Structure formats: C-alpha cells, structure tokens
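Contents: one structure, followed by commentary.
All protein chains of the complex are present and in place, except for one that has been dropped.
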Amino acid sequence: MTARNPVRAWLGRDINVLLLAGAIGLAAWPFFAGDAYSLRLLTVAGIYALAAIGYQFVFGHAGALSLAQGAFFGFGAYVAGILSVRMGAGFEVTFPAAIAASTVLAALVALPVLRLQSHYFALATLGIGQVVLLVAVNWESVTGGANGIPNVPALSLLGATVGRGWPMLLLVWSLVAIGALIARRLTGGLTGAALRLMREQPMAAEAAGIDIRGVRFAAFLLSALYGGAAGALQVHTVRVVSPEVLEFPVMVMLLAIAVIGGRTSVAGAILGAVLLVHLPEWFRPLERYYLMAYGLALLAMIVAAPWGLIGLLRHVRQRWLPEPEPPPPVAGPMPVGRPPARLEITGLTRRFGGIRAVDGIDLVVTPGESVGIVGANGSGKTTLLNMIAGAEKPDSGRIGWAQADIAGLPPYRIARAGIARTFQTLKLVDGTTALDNVAAASWHEFGGPGRDAARAAAMALLQKLDLAETAWKPCGALPPGLRRRVEIARALIGGPALLLLDEPAAGLTAAERDSLAGTLAALNNDGTTVVVVEHDLAFLEKFVARIVCLDQGRIIADGAPADVRADPGVVAAWLGQPLDEGGGHG
Amino acid sequence: MEFLQLAINGIALGAAYALVALGFVLILNATGAVNFAQGDLVAAGGFLAVALAGFLPVPGLLLLPLVVILMAGLGLAVSAAAYWPLRDRPPVAVFISTIALGIVIQNGLNGLFGAEPRAAPPLFSGGHLEFFGLVIARQSLAIMGVAALLIGGVQLLLKHTQLGRRLRATAQDREVAAALGVPVGAMVALTFALAAALAGVAGLLLANQFFITPTHGTDFIVKAYIAVVIGGWGRVGGALAGAMLVALFETVVAAWTDYAVATGLLYAALLTILVFRPQGLFGEAEGRRA
Partner (left out) sequence: MKLRIFITAFAAFLSLMLLQGDALAEVPNFPVLVPLTGFLSLEGTSQRNGAVMALDEDKSVAYGVFDTATSPEVAVNAMERALRDRIHTGVIIGPILGTQMLAMLPLAEEYQVPLVTISGTAKLTEMGNPWIFRFFPGDAVTKVAHARYAVEELGRRRPAILYQTTAYGQSGRGHLETTFRSLGAVPVYQEGLDVSVRDVTAALAKAMAAKPDVLVLHLHSGPTALLVRQARAQGIDLPIVAGSAMHQPTTAALLEPSELRDVCAETGSSPISGGSPEMERFTADYREKFGSDPDAFALAQYDATRMLLVARHTGPTGGAPLRDWLASHEFRGLAMTYKSDGKGNMAHDAVIVCYDGSTRTPHIAMRYKGVDLAR
C-alpha cells in the first residue's frame, strides 16, 4: 500500500467534498433568507428534485428519452388531490395511492411503448401525456375539467397538519433524501457500470446476461413511482389540482433539470432542480422579458456544460485536484467455470429475403474442443455464430445445449446458460476503465453491491490475460490488441463453458496475433470450449484441432486443419481465390 | 357533400402542417437532431410578415422574398447558437437547446409584438371560391400550391443536385463527408437557413389563414413531430402523409366524433401504427437515427 495523504484520499473519492459543501449551503440557505417565499421555492425545488431523480432512472440510466414523466407527476397529483378533497384522505393514504396509481399507469403503457426505439419512444410517451391531459380536461365530473379542483387542504399526516413553510420543507426534503438514497443504492456500485454498458453497448450487455427489456421496464416503473410521489407532494403545496400540472412545460422542466444537472447523478438532479426553480424567479423583475432571459440562461448552460453541471464540477475537480491513479485491486479467485456441455446443432436455417444465409447446418461441438469456422465472406459464418448466441433468430432448426433447445432464446438467457461471445467490431465502453468494462459484465451474478467482488474477479482475469497494467485505463485509450483481450476477459468473467469469438484477430499485428493464439490455447487447455470464426487460417492452426468450412450456408468440409486445407472443395470455394495478407479471404 | 368539404379543408390544413414539418425533417436529415424551435420559427416568420406588412402594404407574394431572406439569416443564428456548439454531443442536448431557443423566440415575440393574435396579408388576395357548393378559401389554394411546390422542390434538390448529394452525404456520416471534401459546416448552416426560410414561408401563409400568436409555435411543433414520426423518421414524403393524417383527424374524424375524441383517437392511431410498424408507416430513411 502506498502511503497517501488521508485528506487527499478522501477528496479523491467521487465528489464528496462538493456534495457536502452543496448540502451545507442548501441547508443553510433558508436560515439566511428564511421568509415564506424562499421556503416555498425550496419546497417546490425539492418536489421537482424528487420527480427528476425518478426521471433519471429511465432517461439517464436506461438511456430512453421518455416524455411521460410529466404525466406520471401530474397523474399522481390528480389522484392525491381527488382523494384528499373528495374523501378527506390524509397523506398516509394519498401518498401511497398516488405512487401506486402512477406505477400502475406506467405498467399498463409499458407493454406497447417500451419496445420502441429513440424518437418513436419519445413521441409515444409524449402521446401518453397528451391523452392523460385530454382526459383531465374533458372528464369534468371527476377532474373538475380545466378549472381543476380547488381547496386542496394542507397536507395532513395521521391527523396532524403539516403546514406551509418549515414543516412542509422538512417533509419534502426528507422524502428527497430517502428517494436519493434509494436511487443511489439502486444505481450505484456495479449497477452503474452495468447500466452504462447497457446504454452504450446494448448488444454486449445482452451478451453479458443483462435483460435489457427487463431493466428498461423496471426503470420506467421506478420513474413513474418517483413521479407519483412528487405529484402527491405538489398538490398540497399548490393547493389546487388543475391540468397545468400535466402540460408540456412540466415535462420540459424535468428534462431540463436532468440534462443541466446531470443525467445519472442524484446530486445533479437536486442541483438542477434547485437552480431551475430559482432561475426564472431571479429574472422576474424583467417583466415580460424574464422568460426570454431564462431561455438564454438555459441555452448558455447547456452549451457550456453539455454533460451537466455535475459533469462540469467533476471536470473542474479533475483539473484542480487531480486524482492519482489508485493501486489496482487485489485479484480474487478466477470465476468458477460453468459445467461443460455439448453443443448440438441440427438443421439450422436462416433466410434473408430469398437468400439462405445458413442452410440446414448440422454441427456437434463436444466439451473441451476448439473449433475454427472459416469460409468466404457471406458464407454464413457470423450468422451461424449470432444464432448460437441468440443475436439472430433462426427460421428453423435446433440448437441443443445442456439438455435444452436454446434456438431463438434472447441473448441474455443464452449467456446465462454459459455461452459467452466477443464481437467482430469491438463493443467496449470507451469511457470506462478496462477493469470496470470486465466487472460490469458480471452484474447479473454479483448485483449492485458486489462491485468489489466483481472487480477482484475482473482483476484475476486481467492478470491472466496480461492486462494488469491497463486496469485503471479507459478502454478508449488502449491499442487494438489490448482492447481485443479486454473483450475476451469480459466474455470470460461469467466462467463460460463455451466461448464464441468473432474474428478476434482482425486488425491485430502479427505479434499480437501470436500472443492472442497463445492466450486462446491456454484457455482451451483449462477446459473452456472455444469456437472461433476467422479468416486467418494460419492463426487458427496455432490453437485449433478442428476446422469447419462453410460455403453458401452449408458445411463443405469438417476435419483436422491440414485435411481441410487440402480439401478440393475448400480450395475451389475459398482458398483458391487470391489470399490477402492475413492469409484468408478479404 | 359535407364530407367533401371536410376533406378539402382537411387537405388544406394538412398542407399547412406539412409546410411546418418540412423544415423539421430537413434539419433532422442533415444533423440527426430534433429542432424543437421549428414551430417557434414558424411563428417568428408569421410575425415578421405582419411587421413587414406594416411598412409595405403589398400582397404576401411580394413580401415572401424578404421574409425568406431574413428568416434564412435567423436560421444561421439558430444553428450557430443551438446546434453548432453541441454538434458532437448526444442528440438530446440539441433537443434541450432548441427547446430553450424556442422559449427565447416565443417570449421575444411576446415582448416585441404583444400577445394579441395578428393576421398577415394573403398571398394574392383574400376571400374564397365556390365550386358546386364547395367553399374553398383562396389562401387555402395558395397554401396547397406552395406546399406542393416546396415539397417537390426540396425532393428535387436533395435527390438530383450536387448540393443535395452533399447535404445527404453530410446527413449520413459527417466524418466521411468531411473526408470526401464536403464543407460540412457550410452544409449544416445551409440546412438551418433553408429550414428557417421554409418556416418563414409557412408562417406567412398560416398567419393569414389561421392568425398567429407567440404561443402558436408549440401547437405547430407537436403536430409536426407526430407527422414526422407517423411518416417514418426523416422521410420528406412520409412527413407529408403524416401531416395529412393529423389534419384529417382534426377535420373529418372530429366531424364524426368530437375534437376531444378525435385527438384521443389520433394518439391511439399513433400508438397502433408504432406497435405494428415501429419505424413509422413508410420506414425510416436509411442511416438516420437521432
């Protein structure tokens, strides 16, 4: 252990010093300007902070531009308002009711909208908000129509009234604190790294056993839950519930808070909410031009700090208090290997339009084997690999693995069954360290709090693959050869019984190829079954005992490397053509 | 007969929405970014026409070139303020920056012109024509004609000119386009100028037919957004079809039911379309995803 300045060590952890200063400042503020107006603004800011923390689940962590958070917020406000005015219910009833109502609404709409991508998802969620608004305006007997429902009583909790000013401020910010802690627990540690992998490299995340649809569903529900909770608080602060709470400006506010504060940081949501609630108030003396000034300030902030104010603060800290690279974690035991199994493919077929990319392939790989799959471009190699890994669905055929047919299962289930893969074009998170790139892939196994265990396991793999030096380096800064190996380390963290590699030698120097071949041979010796799709026959011959050659979706040769090389069919279909420098077909 | 009248009004309204959507699609194609200020640019164009008409009491057709030039300048300013500094950031940053810019434009108009609805001069002359009992406003005919000309013109420009090829190359991959010697910055700026000029034309036409207030931009952008998504992200023709669909719900469907139900049905139709065709009715323009 290197001796470190304890203050420095403490400062080095995340942004605690800034967080603490911010929290103290925030807490001290109302004492200095303790009038009702300041207390109200801070209360309102707390409510938006709560809704924005929730919004970060779906928008920040799951990376989906949902425009329904305003609707969940407003829906919660309506449910709480109606219950408290019409039935005299206290907060102990309205709060859980609003949360439940918003969450149920989210669960109902999730089915059709969650499978949509990017802007289709954005518009569909915007549509949900518009429909809820339409109902609120037109169902006058229940919602009071456009006038809304006046005379919402002050918040009462178990018969005691929580009044405006300090009591309400404390209640709201206590709930913000609880919500923030829960959110940090749910998204911190290893989960944060896994979510980032899911956002930036969804295919790699699925291949690491992460159920993206499940995570997105959970994030959507959580965001609605927080939105409903914030709505229940809002209605008692404003004392009326009216359609304005469902209108687009509320959604814009939450989106702006998340973008300007920081998309994935709880502190960012709080900072953003406090700032954006106060910003228009500061400009108010400008009369009708104050919103123009607000818009300009918003624009300036997003241009100056596109990663959010928290991102900016991290950047500033990095410049003024640069953080020394910590020592690499102590390597833990290697991941426990999954029980070996036999891969048994029969009649596997996949068509694209009229072309049979894979045409009735039968193939058996026994445990501990190492097999190379070769063939010309378009011969169906990658499609075959993708079908085994679940990234593409076969049209017909069976893929037997450990007494089950895994054909057509989603990738994450195949990954959990002990089949890991790498990608032809690397799918690493460039901004994350090599260590955490590898560790994130074991989220399914270790869960959020298991970051240290996951890092220890990742470190063991990095050492085994000669990558110990890169542990704290961001992947984007590594040379291609090392990046390939990081991806292999990631594939190995689940202790797979079968490792699928898609052109692992592409783009490597001769020396890197030799070293990679050695690594793969060692892996195979340890008992991992290896299937490699590759062009470079010379590279394969260094470590595989068997080569399968494909042509037009069919197997034309299968045997020892020397036999396949000599096979006249193989020569005609593949080797007969001019070889490129890699020794295969370009 | 009544149905025909509703359908004609629906098509005229759809042409108006299509004009709004056109500029939106252009920027989407060139930059992959959603310009949420497009609706407010339409409002700005409308007010510009109103202001110019105050100095020059001539038909809209003669004001049009001035509006186009001034709005193109505004478009350059928009791209410099809200897009260019964020070009390498996630698209949602531009989403927010254009929302912020929309707030600035909307409240700037409110401050400069006040909140009262205004009317711009008609393109040729006001009034309406009657054929076989069907009534159609002259301005509606002008909107349909101008929309057809501009949509056709933009398609021609993109598909059949050197400039269009460069714009499309920029849209598909900026780095590759730059490597091929396309002046990427100029192309993006040009797109914004063009989109704002189109917004100006839309504003001038709509501000006569439907009047204009500073808050109208928000209504326009929501409808343009729906039209573009229904038609398939980034497709000019798809946006036209989407705009027609939105307008038909507002006229024909609203006549069968009522406005609230028709709006609800529009969103239901939107969700249904997305469930069965998650890439819009006509599929997505290739290689573009914001």
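So that you can tell them apart, the chains are marked A and B in the order they are listed, and the count of residues begins at 1 in each.
Throughout what follows, a contact is a pair of C-beta atoms (placed from the backbone, for glycine too) under 8 Å apart; a residue touches a chain by one contact, two chains touch by 3 or more.
Everything quoted here is computed from the prediction, not taken from an experiment.
Only one residue from B:77, B:112, B:135 or B:176 touches the chain missing from this view: B:135.
Among A:24, A:87, A:181 or A:304, only A:304 touches the chain left out of the display.
Checked against the hidden chain, the listed residues B:10, B:75, B:203 or B:280 yield one contact partner: B:10. When the missing chain is restored to the complex, the residue among B:73, B:114 or B:152 that touches it is B:114. For the options A:86, A:213 or A:288, the residue in contact with the chain missing from this view is A:288. The missing chain lies against chain A, touching residues 33, 35-37, 40-41, 44, 137-138, 140, 145-148, 150-151, 154, 164, 234, 237-240, 242, 244-245, 247, 249, 278, 280-282, 284-285, 287-288, 290-291, 300, 304-305, 312, 315-316. Although one chain is not drawn, its touching partners on chain B can still be listed: residues 2, 5-6, 9-10, 12-13, 16, 107, 110, 114-119, 126, 128, 135, 137, 210-211, 213-215, 219, 222, 247, 250-252, 254-255, 258-260, 262-263.
In this text, only the chains that are shown with their structure count from here on.
As a whole-number value, the distance joining the C-alpha centres of chain A and chain B reads 34 Å. Across the interface of their complex, chain B is touched by residues 65, 112-113, 115-120, 123-124, 126-128, 130-131, 134, 137-138, 248, 252, 255-256, 259-260, 288-289, 291-292, 294-296, 298-299, 302-303, 306-307 of chain A. Contact residues on chain B toward chain A in their complex (touch as defined above): 34, 81-82, 85-86, 89-90, 92-93, 95-97, 99-104, 106-108, 110-111, 218, 222, 225-226, 229, 233, 260, 263-264, 267-268, 270-271, 274-275, 278-280, 289-290.
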